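Yeah, one chain of the complex is gone here, protein chain that is, but the others are all in their spots.
Right, chain A next:
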Amino acid sequence: MIWLTWRQHRKQALFTAIGLAVLAALIIPTGLAMRGTFDRLGLTDCVAKLGTAQLSQTPIGAGTCDAAFREFNGQYRVFGMIGVLFLFLPLVVGLFWGAPLVAREIEQGTHRLVWTQGISRRHWALVKFGMVGAATLVASALYGFGVSWWMTPLSQAGQLTRFDVFYFDMQGLAPIGYTLFAVALGVFAGTVWPKVLPAMAATLAGFVGVRVALTTLARPNYLPAETLTYPVQGAIVQPNTALGDWVLSHGVRDAAGKLVAANAEIMCPPNATGPGASCGADMGVGAGSYNWQLFQPGSRFWAFQGIETGIFLVLVVLLAYFAVRRIRRIS
């Protein structure tokens, strides 16, 4: 059975290996170049200077670090966008590894060949799921931690926050959960719609649906969010971007706590003059108003990664269980 699984899936394994090699060829040189620039500009010290306080007195952009951060971010701005393309890789694996696993057998009638040899369908399913699952695990772990490594300088320089939607989803543990889920969903879809194309379509729709729903509805609430307030007028302080917090919403509230300006941040020095000196008074920001933000602290990054991955692993186990049950009923 192990021989058969390898023989049937060696092409997919080869393509996956090629894909990973291409990814490595892309991220290793650029990752090293980024790190080189990062060190050359002395950004390690700048990041250390930002400290771990929730509000920083010297915002990014102050002093000598200002130019360094600006130069680094200017040079590598485009990388963050290229990175978003990696988001689709788990889905691709699910479509090409998972969906055909059962669907192609039934579409071509070969299930009647392989299920009438001397082994049970359960045995067949468990070996197939096990081997394909293990290969998926290895590939997605290489991908997840490779991208993590690649993105570290970008996150540290404040170019992007690794906790933000999209960047969270393509590094660390999360891609392992997504990729295994995509494969399991593909396999299960193949047992429900035993044709390759409908199974792929169902996998696509199901994967995007579950991912979007969990990301927008569930993830912000994995742990109770925290709030941060800081004055509108007074000494210049602002949230410390080096912490990598995930800002869920922010705005300006008045003294009574009512949100007067959503998605806004107002900072003005005491006794300001010139344009903007009204300090938001024209927008209804009166005395006693303060900046407010609802956020998940950056220190929770790995906790959230673990929770997200755990949810998807539970889904994987459920899908695999139902797939085996359905396989036993297919004729």
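The rule is short, and it goes like this: a residue touches a chain if its C-beta (ideal position, glycine included) is under 8 Å from a C-beta of that chain, and two chains touch if they have at least 3 such contacts; residues count from 1.
Simple rule for what comes next: contacts and distances are computed from a predicted model.
Student: Per UniProt, what's the omitted chain called: "Particulate methane monooxygenase beta subunit", "Acyl-CoA dehydrogenase family protein", "ABC transporter ATP-binding protein" or "Electron transfer flavoprotein subunit alpha"?
Tutor: UniProt lists the chain that is not shown as "ABC transporter ATP-binding protein".
Student: Just name the one of A:67, A:119, A:255 or A:317 that touches the chain not displayed here.
Tutor: Going through A:67, A:119, A:255 or A:317 one by one, A:119 is the residue touching the chain not shown.
Student: Which residue among A:64, A:110 or A:299 touches the omitted chain?
Tutor: A:110
Student: Which chain A residues would touch the chain omitted from the figure, given the whole complex?
Tutor: Considering the whole complex, chain A reaches the absent chain at 1-4, 7-8, 108-110, 112-121, 328-329, 331.
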